[in-house]
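A short write-up of the structure that comes next.
Apart from one protein chain that is not included, each protein chain of the complex appears where it belongs.
We just call them A and B in the order they show up, numbering each chain from 1.
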Amino acid sequence: MHLILFFLFAGFCLAGAINLLLQSHPITSALSLIVVMTSLAVLYLLLGAEFLAIAQVIVYAGAIMVLFTFVVMLLNAGREERTMGSRSARAVGFPAVVAILAVIATVILKAQGLGVATLGEGLTDASGKTNIEELSSVLFTQLLLPFEVTSILILIAILGAVALARHGSGEPQGNRERTGK
Amino acid sequence: MTILVFFLWSLLKVAVVTVVMLLGIAYTVLLERKLVGRIQNRWGPSRVGPFGLLQPLVDGAKSFLKEDIIPTGVYRPLYLLAPILALGCALISIAVVPFGEPNVGPGGIHFFQISDINIGLLVILGVTSIGVYGIALAGWSSNNKYSLLGSLRSSAQLISYELALGLSLVGVVLQTGSLNLRVIVEKQAEKGIVTWNIFGGLQFVAFFIYLMAAFAETNRSPFDLPEAESELTGGYHTEYSSMKFAMFFMAEYGNMITVGCVATLMFLGGWTSPMGDLMPPPQNILVHAFFPIFWFVAKVFCFLFLYVWVRGTLPRFRYDQLMNFGWRYLMPLAMLNILGTSLWLAYH
Partner (left out) sequence: MNSIFSQEVPLSWYLLLSAALFSLGVVGFLIKRNLITVFMSIELMLNGVNLSFVTFAHQWHAVKGQIFVFFVMTVAAAEAAVGLAIIIAVFRARATLAVDRIDLMKL
């Protein structure tokens, strides 16, 4: 069962990622990225991270990607122009990517002691706590400081986004909409 | 072999719930037409069957038989995908909703819930947030400026009000200490109406925030800006006809029912009776099993009634009013509610 689900959703993941590269329109690329993210959520579920799985759907697929599609629709971004810019990036980039992938793959395949994942394992701890209880108890005791720092980061990001979108814009009515976001 | 039995049971439950849900959607439409008719001092549909009760059937047949027009300028794959996505997301989230007592089935089978999972509430929120794409893509792929405006409005509106919606539910989750919908309901079951979260849990502010955010989430009047027919002709579904239009229509009513189910589970005690243990549980096993369902349906019905009532009464918001209301009032209020609830819990 686990094997079937893994192959199915890993397939979806890879297909979505490759489609992201092949599509020339930003909105279809965004949709393939959503496919990747939701299938990753299923893989998280298989690995016993139920909270992360649903957070992946809500935060990534439901909020971040909606923002992306919103911007694509707002700017009415057309098809991509296939200019052959930065040839050097390609010439050096592709071999480098292949080399990095090969190195990582060999390391992973040679690694000893990597376990196996079975269905249902890791969903509940031995102490009977659910994944969310476990997660929150660690997050709000040991890692409280990073958590608070993240909230400050988000505050700064909000301010930055508002300042960027407001600054240097001629039309006021388009402006109000974005500061509303 | 247990896995086979599990599959068969799940399939059966899915089939039954889907049929009931679709019937529910059909009759919610009828309820709305009847009620809005009475509010506007006319009869509403009354010709087909007794009291117009067969009207949904005829409506369905009409949508099926209408010509299905695909305009020339549309981006076909997304144009076809959008209604499916909208309706699919509207129907999926019902899978985690518990309708009745869990312990009445033999052999540990939950009759009245398709799947009982730890993160039921979050699953509903997640599926709802995916549902945005149905509307957003419909407007974009239609290649029509009114549709595009409608879908831009809807994606901005849904993101904005999702925050208030999610935050309003946090108070209940804090009180219960679980995201499992069944546990949340059982926690409220003790003394009936007094221990429901809206009263006993002191979540009435959260309930009203949820109510308003839910109106906006389902694109219902007074927040129906994505399809404001006086400004945008039809909003995101201007270019849709026949069954594809009907799918958007059904998705809207399906979302209404889902949102009503969540309100019932979170604030109104789910399937438990308002009398609580003042009334002895019925002896007959069949009555014992179906009595909770009666309460559940009754509560959801009240919610749907409220929906239609508001639609028949209030005018539409202006777009900037909508954004101001969501961000300046609902969200801070929801945060204050969380703060108050956690202080209250810490005090106890």
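Just so it is clear, a contact is a pair of C-beta atoms (placed from the backbone, for glycine too) under 8 Å apart; a residue touches a chain by one contact, two chains touch by 3 or more.
Keep in mind it's a predicted model, so treat the numbers as computed, not measured.
Undergrad: With touch defined as in the header, list the contact partners of the absent chain among those displayed.
TA: A
Undergrad: So that we can see where the missing chain sits, which residues of chain A does it touch?
TA: Spelled out for chain A, the touching residues are 1-4, 6, 10, 13-14, 17-18, 20-21, 26, 29-30, 33, 36-37, 40, 43-44, 46-49, 51-52, 55-56, 59-60, 63-64, 67-68, 71-72, 74-75, 77, 80-83, 85-86, 89-90, 93-94, 97-98, 100-101, 104-105, 108-109, 111, 114-118, 122, 131, 134-135, 138-139, 143, 146, 150, 153-154, 156-158, 160-162, 164-165, 167-169, 178.
Note that only the chains that are shown with their structure count from here on.
Undergrad: Could you state the distance in Å from the CA-based centre of chain A to that of chain B?
TA: 28
Undergrad: Which of the residues in chain B end up touching chain A in this complex?
TA: That would be residues 3, 77-78, 117-119, 122-123, 125-127, 129-130, 132-133, 136-137, 139-140, 148, 151-152, 155-156, 158-160, 162, 179, 320, 323-324, 327 of chain B.
Undergrad: Across the complex, what residues on chain A touch chain B?
TA: Going through chain A, the ones touching chain B are 1, 27-28, 31, 34, 38, 50-51, 54-55, 57-58, 61-63, 66-67, 69-70, 73-74, 130-132, 176-177, 180-181.
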